[in-house]
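Excluded from the complex is one protein chain; the other protein chains are retained at their positions.
A and B label the chains in the order they appear, each numbered from 1.
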Amino acid sequence: MQIEFAVNDKKVTVEAGIDELLADTLRDYGMLSIRKGCDTSCCGLCTVWLDGKPILSCSVLSFRANGKSITTIEGVQREAEEFAKILAAEGADQCGFCSPGFIMTVLAMKNELKNPSDEEIRHYLTGNLCRCTGYMGHLRAVKKYLGVV
Amino acid sequence: MNIVGKGISKVDGIAIATGKPVYTDDLVMSNALVVKILRSPYAFARIKSIDISKAEKLEGVECILTYKDVPNIRFTSAGQSYPEPSPYDRLILDEIVRYVGDEVAVIAAVDEKTALKAMKLIKAEYEIFEPVLNFEEAEGHKTIVHPEEDLHCNFDIGMKKDKNIVSSQKVEIGDVEEELKKCHVVVEETCYTQAQAHAMMETYRAFSYLDHTGRLVVVSSTQIPFHVRRKLSRALQLPSGKIRVIKPRIGGGFGGKQTAVAEIFPAIVTLKTGMPAKIVYERKETFYCSNSRHAMRLKVRLGADREGYIRAIDIQGLSDTGAYGEHASTVFAVAGSKTLPLYNKTKAVRFMGNVVYTNKMPAGALRGYGATQGTFALESAVNKLAEELKMDPAEIRLKNLIKEGETCLTFDGNLLGSSSLHSCIEKGKALIGWNEKYPRREAGSNKVRAVGMAVTMQGSGIAGIDTASAEVRLNDDGNFTLLIGATDMGTGCDTILAQMAAEVLEVSMESIIVNAADTDVSPYDPGSYASSTTYVTGMAVVNAAEELKKQIMRNGARLLEVSPEEVEYDGKNVRTIEGDKAISLEKLAELLVLGAGKLQLVGNATYASPVSPPPFVAGFAEVEVDKETGKVELLDYVAVVDCGTVINPNLARIQVEGGIVQGIGMAMFEDVRYDERGNLQTNSFMQYKIPCRKDIGNITVAFEESFEPTGPFGAKSIGEVVINTPSPAIAHAVYNAVGVRITSLPVTPEKVFMGMRKAGV
Partner (left out) sequence: MFTILDLVQPDTIEEAYRVLTGGNGTILGGCAFLRLGSQKIGAAIDLSKLNLNYIKEQDDYIEIGAMATFRDIETSPILNLYFNGVLPKSVGNIIGVQFRSIVTAGATVYSKYGFSDLITALLSLDTEVELHNGGRMPLDVFLNKSNEKDILTGIFIKKNKRMAVYQNLRNSASDYAILNVAVSNINDQWLIVVGARPQRAEIAQKASEALSKGVNIENIEHVSNMAAEELSFGTNLRGSAEYRKAMCRVLVKRAITEVLQCR
């Protein structure tokens, strides 16, 4: 079926199976930042924004994006780089495989929460797993980024 | 030092963090065939018949292979130096399948949907055998996992395969039983560690194609490109020179990718079809069809005299290597070799036991590589001994641990080159508040807080075996190319090796181009495992850069028409010491490469160390236990690390934090369960719980730098040692809290609760 949606502010029309998942559709379209890290909707690597809200693209049927707006990290490169620089300065970029999904959640959190506490930051980001960093470097970077240190 | 010792950002950091397409599955050509594997549903069976006719006819299917279509040469998938201490016990596809998930057929089609559809059309019939699943029953079990006659060992690892024993080992110095008899106190503890999963975020994947000269090129998410090339060569019966293996950016490894798991399948499809092919393991496959940590049972006996000196250590072990023995003998050996040296007041030590085959997913290399299991057992026993002796657990360690310049029974007269472990313990005690908190304090409303500790050592590379080469080239524009075979899996070794080269050559990081992990281009490197990259490859890089610097000065002198003794170099110019003549690095490079100089300068070096200097960690845990539920909350974890000189403080700190959290996962959350038919039940992130952000309290990391004379800038290693302390430290803290000694990992609320109930608490 045909799906019409906006990807990073660009109107896009693609052919997708009814049972196709958004993560696959977006990757086929060229958004290679999107990865599937698990098969049980647990890891957060595939996080994108659907109408500005973070969701798991691996668990959304592509047709549900019809008429909606999708943002991937390719579409917020300036903000992503701003945070990525701070993340890299902590050494917390590591293998980078979880980073795009993680950064999309961080940027969404910045939009949604004002002056979050450590507890609130952990809570918002908990759906993004990481195996390399032990999470502490992430927290340091996020706090620096939010200007709350 | 200007660059070494600085927390420089990783050279690839921004690109990978912002989602640039630089990983294996981003680079594959769009017409690559998709490869899927039909896997055995049985733990132990023989394929009686396999009918692929219907599947082959499906449109879009290019190739289906069964055991009848592959070379009959056994090999090992191990990432180990040749000749591997690993049995050649695998075939690409075997008539006998040895665990649930073992490969039965390889399917290559134009897309995933077609491949999966074809898989359903394959009719396989099995003769089912009774599997041996319990590793404590494997030895002498009537089921023999590897009955084949053509299994080959490069040298004797103590295999008795008819008894399911892959390796039998014994290290004994002195008479352990005699010494134990003389001891004032003897404690015994039997510990079980689980088959932890790596759970790296990027699953196994690889693609292959034939290049413009007909050579097989494999791009893989691997830690071991050179070992992969060797495996493919043997398995496919293709000369090694016809194979090229490239590692791009990869999403973590932790040792899982120190086994060549998936490359063989697209590779053989490419050879058979001439087409590019790719395989991407699902998360489930990564859990149940790759490799895991070796589950072990370790019985420790410790004897101490009246003064509290540990005089005898006996460790008897049993290790479960699953269906194939890639890392069986070596992991087991490390459980002894990286524990016994710690306490060097001993008069006798012994480490012995067997590694057995079972019909479960093969075990392999996982960060810590046996030392993790050994540390849990030994440190749990030391903590038990401290209590028996009524000594503070830190005191007993300060009294008994090996110091810099000392030797121990298993060091064969060699001296410990560097250690600040005693300082690490003192600092760690202070950071966690040991004196105020040991052993426990009530915390109101049915909660109790307590602390526990453990220490550990690891190695830095494999002494006398790990050999790495490095090359530094001065380019025509005055920049340098650093060629290495080491495999950055996010750890940042591309960056720190460049830091070392830049330090030696006295230039900025921007002047160094790092080119890594391509078997056609890179100097030989075993790959990043065994904590060898900083120490072994690092030394090779330093030596290569030093050599190049000498050549720069020599040739600069030549161009200035003076003798080499008359010049100095500062990274920008070669100038006479008098100061009257100088030539810039750029000009020098230009003249040498393009002009009359006619000599492109290259520094290269090969390094292998006769020693493996141990890094050390002192780990301290503070827990709060809910006495009514047994739930353990980890409030604080302190790790004080001696890795020698810290090359990059930021990256080193993250290594510690990341390793600690993986250790916490092994200690508290990551449970591995099989059902009675050999199916892995914990085969997803839904069932196998790696720590999430909320599971971690505070982690404090500190470094106590020693100086290792044999290491680059005094460095040792850090990659593995950091995962070893959480399990024993947390178990110790739980014991101090509620008097329950958990000796079988992970420590779960139910185990704590049931332990309390049994003790009538």
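Note that a residue touches a chain if its C-beta (ideal position, glycine included) is under 8 Å from a C-beta of that chain, and two chains touch if they have at least 3 such contacts.
In this text, all values refer to a predicted model and were calculated from it rather than measured experimentally.
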Checklist entry - For the chain left off this view, which of B:134, B:414 or B:629 is in contact with it? => result B:629
Checklist entry - Out of A:54, A:100, A:116 or A:134, which touches the unshown chain? => result A:54
Checklist entry - Looking at A:42, A:92 or A:130, which residue reaches the missing chain? => result A:42
Next on the checklist: Take the complete complex as the reference. Which residues in chain A touch the chain that isn't displayed?
Outcome noted: 1, 17-19, 21, 39-42, 44, 47, 50, 53-56, 58-61, 63-64, 105, 108, 123-128
Next on the checklist: In the complete complex, the non-displayed chain touches which residues of chain B?
Outcome noted: 113, 116, 628-629, 631, 668-669, 671, 673, 681-682, 686-687, 689, 691-692, 694-695, 748-750, 753-754, 757
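What we mean here is this: only the chains that are shown with their structure count from here on.
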Checklist entry - Distance from the CA centroid of chain A to that of chain B, rounded to the nearest Å? => result 29
Next on the checklist: Taking the touch rule as given, give the residues of chain B at its contact with chain A in the complex, in rising order.
Outcome noted: 7, 9-10, 12-21, 23, 25-26, 198-203, 249-252, 254, 282-284, 489-492, 648, 650-651, 653-654, 656-662, 684-686, 690-694, 696, 699
Checklist entry - In the complex of these two chains, what residues of chain A are touching chain B? => result 32-40, 42-43, 45, 72-74, 77, 80-81, 84-85, 87-100, 103, 122-123, 125-126, 128-139
